[in-house]
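So that we are looking at the same thing, I have put the structure below in structure tokens.
One protein chain is absent from this view; the other protein chains keep their places.
Chains here go by letter, A, B and C, matching the order in which they are written, and residues are numbered from 1 within each.
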Amino acid sequence: MEKLIYLDNAATTQVYPEVFEEMKPYFTEYYGNPSSVYQFAQESKNKVERAREEIAEMLNAKPEEIYFTGGGSESDNWALVATAETYAKKGKHIITSKIEHHAILHTCEYLESRGYEVTYLDVDENGLIDLEQLKKSIREDTILISIMSANNEIGTIQPIAEIGKIAKEHEIFFHTDAVQAFGHIPIDVEEMRIDMLSASGHKIHGPKGIGFLYIRKNVRIGAFIHGGSQERGKRAGTHNVPGIVGLAAAAKIAKENLESNIKYETKLRDYAISRIENEIPFAVLSGHRTKRLPNNIHFCFRFIEGESMLILLDQAGICGSSGSACTSGSLDPSHVLLAIGRPHEIAHGSLRLTLSEKNTKEEIDKVVDELKKIIERLRSMSPLYED
Amino acid sequence: MEKLIYLDNAATTQVYPEVFEEMKPYFTEYYGNPSSVYQFAQESKNKVERAREEIAEMLNAKPEEIYFTGGGSESDNWALVATAETYAKKGKHIITSKIEHHAILHTCEYLESRGYEVTYLDVDENGLIDLEQLKKSIREDTILISIMSANNEIGTIQPIAEIGKIAKEHEIFFHTDAVQAFGHIPIDVEEMRIDMLSASGHKIHGPKGIGFLYIRKNVRIGAFIHGGSQERGKRAGTHNVPGIVGLAAAAKIAKENLESNIKYETKLRDYAISRIENEIPFAVLSGHRTKRLPNNIHFCFRFIEGESMLILLDQAGICGSSGSACTSGSLDPSHVLLAIGRPHEIAHGSLRLTLSEKNTKEEIDKVVDELKKIIERLRSMSPLYED
Amino acid sequence: MYSEKVMDHFNHPRNVGEIEDPSGVGTVGNAKCGDIMRMYLDIDDNGIIQEAKFKTFGCGAAIATSSMATELVKGKTVQEALEVTNKAVMEALDGLPPVKVHCSLLAEEAIHAALWDYAKKNGIVIEGLKEPVSDIEERVDAE
Partner (left out) sequence: MYSEKVMDHFNHPRNVGEIEDPSGVGTVGNAKCGDIMRMYLDIDDNGIIQEAKFKTFGCGAAIATSSMATELVKGKTVQEALEVTNKAVMEALDGLPPVKVHCSLLAEEAIHAALWDYAKKNGIVIEGLKEPVSDIEERVDAE
């Protein structure tokens, strides 16, 4: 078979070989539990603490504000549930947006079932929230604003610093799901006045099953996973040392290459977008044209359906997705596409291609060429398309 | 330095090189997200499902009753919190024991703060619960009994099948924290009538940061980590594929060697216990003499304090622990030792040595020889010891 | 996730297209997923289905079941065609994943809708055929 063209880096990424090399010794060699007292475990412990420092530095945070978790979903759940519980006395109202990841939305629903109230902000046709609506939604009893840094489907980047400012002015905590943004665009928790931030290892060429939650010092939320005294008593469970090492190694590489990756991917992204728009009729770009993740290409192709497109792409050796990986299996159209106003049958024909800096122009050319054929073929079968 | 003698396998274990070999391809090669539709991700998906089958088989459970988590603590939290929430209408009373791991105890305290009631069963001087007390503690509104299979400090194995029977008779769900037991002693969820069971990879020579919760089909608890539709909508978060692969590979090895490991470790354990009892005065064995994990050796040495002992052992190249790794840093004496009636100052001089099947008689001999010298030395410094 | 037969019919769908002046045509939509299937039948004077064609806006399973359904009804009498249920289509395709079972219902309903149209046009009653439940308006966008 020809070399695979992997364009689903928003679903998950390859662990970089150099990241894996760093992780390796911590499986079979330095396997000690960082909580143990003997020397042998100090290597693990030191490595965990160095990882914490590196990640903190990247965000302009303090090491003791970084808490390792089992992934982005856990971080999101923790931020929401624990803030709700800890600050229930202050109020029970949370503001979020309609296009959050399910790790936020379903946790909000869970909190609603426990008596909390949630306001889901609208987004415009580009996926941007309206800061005025945000301000108007703030109430006496609002305790948390949770708005994602960048959307996992359509790539739109929210005005995080502005949201942070509004939250700060109203003395409300601001959490951002940065799972798609961390390591992909610059984030500074001070400048952007972020109080909590979720991130995940496997979206930045680190390992799966590891993530972190940044918690600003003045946010005194309780634990979500209760038990041992790891992570200063806030997150129980034996440290996943190789995972933490891999997360930090990947973050470091991402940090070092941030600018060049952004430049390179943006160019590739815009090249793909312009070829698709010029060569495939009835193709509608989703998300904001410039306020978007450098690696995100998302289109709705009218008159056809996503899965068929994906299977045919797959047969051509191309990995893409039709929305978020973790909702595949669901038949509902993407809540994100509905929120930006796409009608049901248009939302159906969605395709997301997400780059890494390893992708090339040649790959993009091949993909667009294939795509043209595939879409033509599927449209010829479609009862909705009359040529 | 001489070869390290690692006797802290209850804290964590080495990932076996053959387990690591199985995990390896899933970092850099087959890195696909099992939720994705393309062929490339099928390898990950199939591997995850095969892992589920293998673990299920080992417990005599069905594959669809195994839910992968981020570790033992998460599994414990999930079982307790979600059962409490889902069955709150039936009642708000939970029964557990005083010697559970903190992942259970602190979660119970958390639930108490949310209006649940918890009965903490006593244990006798060997660490066994009293089945009569259990029966008497059952109330109209009892929804869950959570008793650990085997204790992580003193190694005592509870009468799980009997507890399961009592729970079944009263139509109350039975959860067991089997983090120390899974892969170490035989467990059959049917025979023992277990409804939920927590386990963790890194206690059986698998990786850290992965575990599972077995949930019997008729237990309809909700999710603990909300979000994507992974794990049949019950546990959100991108699958930790290498972790799952490693967990299953380790479980398989543990299963294949279960009998021979039990035999070998039990012999080594009892040899160590008898040498210590014969050669070191004022040494008090903790835990049940026979109903104990094959790999657990736990003593309290009077007149001395645990940490000093550990440091001196460490300097002799021996890794042991004084209780559970995740409470090091805490100054409180072990709640387990207090529960079996050890006075404060005796509980203080505790040493836990936990074997793997790779440990040898020669190692044990060296450890006991060192231990004798160390204890003598510390006692000579102790104001409590008058010779 | 799909069987080889499904992939074969998806990759090489049989009978894609339209029939001009069909004896019956039916378009059904699947409320569950929003997918749409249109089935054309050419039925001769003896009530035998001479030709069947389809157009489908839907997932891989929808395309494969459309294809298989047209194959199965060809050459059959109207009465026999009624027995081409979604189960029959799935079996002929060596099964479908659980989340895709509903797609095969689309095929069954499309056949029924086309037959209903045929019956109506000819003023006859086909025994056992009920009015299709989910015949939906064509949603072809004018644009």
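The rule is simple: contacts are C-beta pairs under 8 Å (C-beta built on N, C-alpha and C of every residue); 3 or more make two chains touch, one makes a residue touch a chain.
Remember, it's a predicted structure, so these values are computed and weren't measured experimentally.
Chemist: Could you run through the displayed chains and say which ones the absent chain touches?
Modeler: Among the chains that are shown, those touched by the missing chain are B.
Chemist: From the listed residues B:21, B:109, B:307 or B:369, report the one that touches the chain absent from this view.
Modeler: B:307
Chemist: Have a look at B:113, B:274 or B:315 and name the one touching the chain we're not showing.
Modeler: Spelled out, the listed residue whose C-beta touches the missing chain is B:315.
Chemist: Considering the whole complex, which of B:136, B:220, B:344 or B:358 touches the chain not shown?
Modeler: If we include the chain that is not displayed, B:344 is the one touching it.
Chemist: List the residues of chain B that touch the chain left out of this view.
Modeler: 302-308, 311, 315, 329, 331-333, 344-345, 348, 380-386
In the analysis below, only the chains that are shown with their structure count from here on.
Chemist: Between chain A and chain B, tell me the centre distance in angstrom, where each centre is the average of that chain's C-alpha atoms.
Modeler: 33
Chemist: Provide the C-alpha centroid distance between chain B and chain C, rounded to the nearest whole angstrom.
Modeler: 56
Chemist: Measuring centre to centre with CA averages, how many angstrom lie between chain A and chain C?
Modeler: The answer is 41 Å.
Chemist: Name the residues of chain A that each touch 2 or more other chains.
Modeler: In chain A, the residues touching two or more other chains are 307, 311, 329.
Chemist: Going through chain C residue by residue, note those that touch at least 2 other chains and give them in order.
Modeler: Not one residue in chain C touches at least two other chains.
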